[in-house]
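Below are the structure tokens for one structure; questions will follow.
Moving on to chain A:
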Amino acid sequence: MTRQLLIITTVVLSLNASAILKLNGAGASFPYAIYSKWISEYSKSQEKVQINYQSIGSGGGIRQLIKQTVDFAASDAPMREKDKKKAAWPVLHVPTVLGAVVVAYNGKSIGNDLNIDGQVLADIFLGKITKWNDQAIKKLNPKRNLPDQEILVVRRADSSGTTSVFASYLADVSEEWKSKVGVGKSLRWPTGIGAKGNEGVTALVKQTEYAIGYIDLAHAKKNGIYTVNLKNGAGEYIKATVESISASAESFKTSGDDFTVSVINQKTKGAYPISAFTYFLLPLKKEKDQKISEVQNFFKWSLTKGQDFAAPLYYAPLPMNVRKAVVKKLDSL
Partner candidate 1 sequence: MKISRKRALKNYFFYTCLILSSIVVIIPLFMVFFFLLQKGGSSLSLDFFFNNPKPVGEIGGGMKHAILGSFYMVGLGSLIAVPLGLVCGVYLSEFGKGKIASLLRFTIDLLTGVPSIVVGIFAYLIFVVSMKSFSAIAGAFALSIIILPIVTRTTEEILKLIPKHVKEAGLALGLPRWKVIVFIVVKGSRSSLMTGIILAISRAAGETAPLLFTAFGSMYLSYSPDEPMASLPVQIYNYAISPYDDWQKQAWAGAFTLIIIVLGLNLFARFYFVRKDIYRSIKKLFTRQTKD
Partner candidate 2 sequence: MTNTIALEVKNLNAYFGDFRAVKDINLTYHKNTVNAIIGPSGCGKSTYIRCLNRIHEEVEDASVKGEVILGGKNIYAENADPVEVRKHIGMVFQKPNPFPSMSIFDNVTIGPKLWGEKDRTKLEEITENCLKKAALWDEVKDKLHQDGTSLSGGQQQRLCIARTLAIDPPIILMDEPTSALDPIATVKIEDLMNEIKKEYTVIVVTHNMQQARRIADYTSFFVLGDLIEHGLTSDIFTNPKEKKTEDYISGNFG
């Protein structure tokens, strides 16, 4: 009885709220924190608009966009050609922030900021380098006293954009990785154990001595975990920071409307090599409705004012050149 009353009252209540325009978006979980921050800040100035973003995964977001159950989507990786064809409208990829994959490890006797290059990293994850005192690692860190211990590789078990970015970096630097494992959100791993989510990998690396894994920047910073300095295209060993990640997109050039160009392993000075854009996906409907224009307004805001909120949450803001190009494109619609 009370339950029925509750439902009746709630239905009545909900009728009053319909004057507000409600927008739904779904997709990648990596940028969930910054997006919800943006939405909250944006809605302070726009009281008539309610934006709801849920992190159900990039693949899930793309599927929702195709099934038209959401107004916009978000994805860590660009849509595949097949998926683009299935969508009812052309889809514009709007880069929002940059993310990076950080290689984290555990080992007091090793110390922080170990130098690693792409080839060595690939060999560790291929299971070819199995000990911390392997010659290849020693060569990059001649002053360090490396322990004679097995390396435990920890990797993501769930499908994830993080894995995809990491694998594309390894495929870029190692032919063997490219042919043996390949690139994808979930892989057939030659070695290691799988943990679920960045959280899972972080926990496992923290708990297990001599483990190595890859996680996002925020988890690495928040957990005070050891991270490697990775060799970039310019030959420098770079620590992952918000600045070094942003730097990787500085030399970015758009090819027309397409913002889905890789920024992995750039030759720019000071650029961290495993960085990638994360995107909003905007359906370009022919007849513009109010919803779409509100979504566009929100996107524009996030690319201008919104960028200032990124760094405190360990997301790398877009460099100026990218921001300008994207806003120009959005204005032209």
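For this structure, a couple of remarks:
FYI, contacts are C-beta pairs under 8 Å (C-beta built on N, C-alpha and C of every residue); 3 or more make two chains touch, one makes a residue touch a chain; residues count from 1.
In picking the candidates, the idea was that all candidates are chains of the complex that A comes from, given by their letters.
Keep in mind the model is a prediction, meaning the values are calculated, not measured.
For chain A in this complex, the touching partner among the options 1 or 2 is candidate 1.
Looking at the complex, you find that chain A touches candidate 1 at residues 3, 6-7, 10-11, 13-14, 17, 22, 24, 26, 29, 32-33, 36-37, 39-41, 50-56, 60, 67-70, 197-199, 202, 216, 218-219, 221-223, 312-314.
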